[in-house]
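Left out: one protein chain. Kept in place: all the others.
Naming follows writing order (A, B and C), and every chain is counted from residue 1.
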Amino acid sequence: MTSTSLDVERIRKDFPVLSRELPGGRPLVYLDSGNSSQKPTSVVETMREHLAMHYSNVGRAMHVLGSESTEAYESARDKVAAFIGAPSRDEVVFTKNASEALNLVAYSFGNPACADPRFTLGPGDEIVISEMEHHSNIVPWQMLAQRTGATLKWFGVTDEGRLDLADGVVTERTKIVSVAHQSNVLGTVNPVADVVALARRAGALVLLDASQSVPHHPVDMAALDADFVAFTGHKMVGPSGIGVLWARGELLEAMPPFLGGGEMIEAVWMDRSTYAPAPHKFEAGTPPIVEAIGLGAAVDYLTGIGMAAVEAHERELTAYALDALREVPGLRLIGPDSLDLRGGTLAFTLEGIHPHDVGQILDDRFGIAVRVGHHCARPLHLRFGIPATTRASFYLYNTTGEVDALVRGLHHVQKVFA
Amino acid sequence: MTSTSLDVERIRKDFPVLSRELPGGRPLVYLDSGNSSQKPTSVVETMREHLAMHYSNVGRAMHVLGSESTEAYESARDKVAAFIGAPSRDEVVFTKNASEALNLVAYSFGNPACADPRFTLGPGDEIVISEMEHHSNIVPWQMLAQRTGATLKWFGVTDEGRLDLADGVVTERTKIVSVAHQSNVLGTVNPVADVVALARRAGALVLLDASQSVPHHPVDMAALDADFVAFTGHKMVGPSGIGVLWARGELLEAMPPFLGGGEMIEAVWMDRSTYAPAPHKFEAGTPPIVEAIGLGAAVDYLTGIGMAAVEAHERELTAYALDALREVPGLRLIGPDSLDLRGGTLAFTLEGIHPHDVGQILDDRFGIAVRVGHHCARPLHLRFGIPATTRASFYLYNTTGEVDALVRGLHHVQKVFA
Amino acid sequence: MIGESMYQELILEHYKHPQGRGLREPYDTEVHHVNPTCGDEITLRVKVGDAGRIEDVSYDGQGCSISQAAASVLHELTAGSTVEETLSVVDEFTRLMQGRGQVEADEDVLGDAVAFAGVAKFPARVKCALLSWMAYKDAVVRSAAR
Partner (left out) sequence: MIGESMYQELILEHYKHPQGRGLREPYDTEVHHVNPTCGDEITLRVKVGDAGRIEDVSYDGQGCSISQAAASVLHELTAGSTVEETLSVVDEFTRLMQGRGQVEADEDVLGDAVAFAGVAKFPARVKCALLSWMAYKDAVVRSAAR
């Protein structure tokens, strides 16, 4: 069976590594895009060409190379803004990854230098996250609570792997609600509108960790109606070293700066400074220039394919994989086992076999790359009473043939440990 | 005259952009390496090859690509550690740029979650910087003072452009002294040993902003004897998106984490976390993987040439340029006009002509790229009573012929504005 | 060569002989704008008279030939016009400057300011040309708000 939505064979040719033969003559079966995706030639070549022939610092330089770099860097911002339907390009802040974007927001709370009541935080105030968060959306809030004396609370997760929006978690004291748009383990897509409604009623701000949604679905800032959205370049066929924070312009204006330094200022005296307007206010120092340009090329690539087609393709793969995995004896899926509100991330355990062993034998023997462990979501694994899972995650370049390879591989693993 | 220390013509062939013809048939004369340097083919190709054929996330992935990326990323750390003579590779923390490294240190002070007396900071405590700092070594400390109520103080700068280590600036109340190793405007190399002695006597820690020294001189952590050293990849023939913080292992252990998230943890529960040992403790989320690998290639390139040879070559160029610029009427050099303790960065004003106009005409007419403005050191310019300067900065690929071109260019500029 | 067109004779002329420079009384509003990229600064005062007619635009500042000449041209263009008229010139000038060299200048509206068309090709210099014009717009908006 081949996908009806995408010409996957053509797409695979755009990703040189997918034709690579691994040591021992194994083909590569890359089912770890939820961890980080592969890069198409257009992204790699855009970066190479810029680094080799057009590179210089941005903003501050006023020569030919400076204007070529600035033009390319700022037009990457235009592309990202268009890709996510941002009301304004000035709401797109480049960071080094999603983690920095999440920390940036966390650090804007409880800063004595910022009097805006939306961002004050102290004992009695509450921060709300969920049990299915990635560590990058847990630890910054723990650290914030430690610094300020605020209380960290969280939504639980149901046995099926859904967000449990129980009463009483969000209260009048809640200042911020920060949850994943799509879980990086369960694949669950969370009901953003419900979360936003809860938060609005309490007067709290909403941050969405969209690291796992923006790469895989059409995502539109206006439709989401959150206050902050964080995501990361390397999971969306872009390079490492670049992430994005989108936020309402009005909030970016109210927030205190996070990193101080060159380019984020308007004027500096020894004893005080004034700051540049957003997005530059949050981009201290030389930004990841070539990385942003690479992300721009990634966004062009995805737009060329069409995010609706990417989503549809992954949906087909997921349906196929859910069926196929059901046939593996002793396999327990962690996360929704229907296609309803879920993405192409399948985490599971195999009775009596540690995920480490599953992953290593899949790799050793068949060149199948999956992720094993707690996937930076240890509390979620504790919730399900397991230390680790094996996770297969799909992207636009994966095929049902690769799902078949995975299933064959799992049978082999079971033979080894029988 | 050609340099005796380096085979510059051969080196220039390693940097493809240096052979580029700019629009209008101008050759490129790149004298803006203090802002950001150009990249040799080896760096560009290392990154391309990795992105295209070996890429995956590091640390967490346990498959062939995961171990190739982890191996390459961690061996970049080994290379950087060796390059700067770090006592231990675990003292090398990868950041996105020097600014992040400087902010990381600033944020480790005055954090209520860290009780180590070296890092507590409040009203009455003092932070010492200097008037010649880059904004990236000013603004983080202003923000820290604002958050904590500590006092920001600074060393002045003499008319010749030297650090004025006046008595009474560093006191018993000083917790941290943070100064540039080499000024990005004046070219001045500061007397590190004197600064360290002053700080030690007061019981304060010392941070060196080595953004302008590590790319241009042999620099050895053990010999410097500072507590923290920050620098940045893009100024040392490496890519954008990668910086380095070196710090004594013992301090990295004592400091609170800065960014929270994946990979910087040991174990996470919903209500608390334990942290990984340094350097990972300070590398939250997916790091700039390919960028670190590119920096590793940059360090290999520089090591292949030899930093002593790079330094000697720049010294020759600087001597030549100091002589040549003296002949330009109305030119005022801002910074030391001898070779003594100075690097290859020459900032100046031209009587009656705004640096903007100087820079633009040099670029328009001759393809000469210099930097104009306050170079992210506005307080230093205020100190000299000028809004801006024109700055030429040299690197291993520059020639005395390019200095001649600059001088001819300046004469032309003076003709236009005569 | 390419960009030297930016340094039109007219710009150099205004730079060397700025019109209306200096801060004068009386005025309704004074604003201070800074271009952080290069440190250029302008202080600008506006005096609006009856029927929204501009009575004086006075200014002082430091900066490159582009920013200084732009202020001088602004002074000339505003003299004797109404706030409304001048704001439409400001809009057209802004459109030209932000057009990345792709926008055709309307000489009827812009007059001498058309000499800045070449600047639009240099994103980093656009702010220089706009500094005084943005300051002016800010000042008249504030005047009106009082």
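Operating definition for what follows: contacts are C-beta pairs under 8 Å (C-beta built on N, C-alpha and C of every residue); 3 or more make two chains touch, one makes a residue touch a chain.
None of these values were measured; they are calculated from a predicted model.
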{"item": "Chains in view touching the one left out", "value": "A, B"}
{"item": "Residue touching the undisplayed chain, where the options are A:I334, A:A388 or A:V403", "value": "A:A388"}
{"item": "Omitted-chain contact residue, chosen from B:A115, B:A267 or B:L341", "value": "B:A267"}
{"item": "Residue touching the undisplayed chain, where the options are A:R173, A:R332, A:H356 or A:R408", "value": "A:H356"}
{"item": "Hidden-chain contact residue, picked from the options B:I11, B:V29, B:M47 or B:M62", "value": "B:M62"}
{"item": "For subunit A, residues in touch with the removed chain", "value": "22-26, 354-357, 360-361, 363-365, 372-374, 378, 381, 387-388, 416-417"}
{"item": "Sites on subunit B contacted by the missing partner chain, in the whole complex", "value": "59-62, 66-67, 70-71, 74, 265-267, 276"}
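Following the convention adopted for this analysis, only the chains that are shown with their structure count from here on.
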{"item": "Between A-C and B-C, the pair joined by more C-beta contacts", "value": "B-C"}
{"item": "Centre-to-centre distance between subunit C and subunit B (centres being mean Cα positions), rounded to whole Å", "value": "37"}
{"item": "Rounded Å distance between subunit A and subunit C, as computed from the means of their C-alpha atoms", "value": "45"}
{"item": "Where subunit B touches two or more other chains, by residue", "value": "23, 356, 360, 363, 372-373, 378"}
{"item": "Numbers and ranges of subunit C residues touching at least 2 other chains", "value": "37, 122, 125"}
